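A single protein chain has been removed from this complex, and every other one stays in its place.
After this line comes subunit A, so read on.
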Amino acid sequence: MAEVHIIGEITHGKDFNKQHLFCKWYTQIGNNWRILSGKKEGQTQVAHSEFEDICKWSYPIDIHLATSGVQGWPKIYIQVYHLDWLGRSHLFGYGLITIPTFPGKHELNCYTWRPLGTLRERFVQYFMGGGPQLKDPHLILSTSDRYKLNTEAMGVVTFKLAVVLRHFSDYGVEYN
């Protein structure tokens, strides 16, 4: 049984066209993976910056996983929301990254997108907010159904992660 530590933070989000953002994150792992310690999902605070165009979250992530196979390598998927002045939250993007398979420090950019409605829906969205969402957010993990989606590019969420692998070489796994 091999182990993986994922230690790091969700640093910031940028290139979203609005501030006051928060981010929900989930870890997705395969059947032969288990969480030994740490939280597998969470939500950041709402952040906005007076001077810059980026939202700094510095949200810590610390997960310890055990596995009996390489398959199902952990992934993190996120949902970014915008909180408006009326206290309504609007979906601002879905994103998905694979945890690097290489031990060490990594800076990862998660590129987010959100479903794009029809012209009429966009018109409503512009004035009223809201907009289409995925009924089942797990859909972003599936690769085969993606092509049905019509999306727009949103922003970039940056992760700083350190990955520690243990015992993998005992099972003939080469990672560097």
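FYI, a residue touches a chain if its C-beta (ideal position, glycine included) is under 8 Å from a C-beta of that chain, and two chains touch if they have at least 3 such contacts; residues count from 1.
The working rule: contacts and distances are computed from a predicted model.
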Protein name (UniProt record) of the chain left out of view, among "Alpha-protein kinase 1 isoform X1", "Multifunctional methyltransferase subunit trm112", "TIP41-domain-containing protein" or "Meckel syndrome type 1 protein": "Meckel syndrome type 1 protein"
Omitted-chain footprint on subunit A covers residues 1-2, 32, 34, 36, 66-73, 75, 94-98, 100-102, 106, 109-113, 116, 140-141, 143-144, 146-154, 156, 169-176
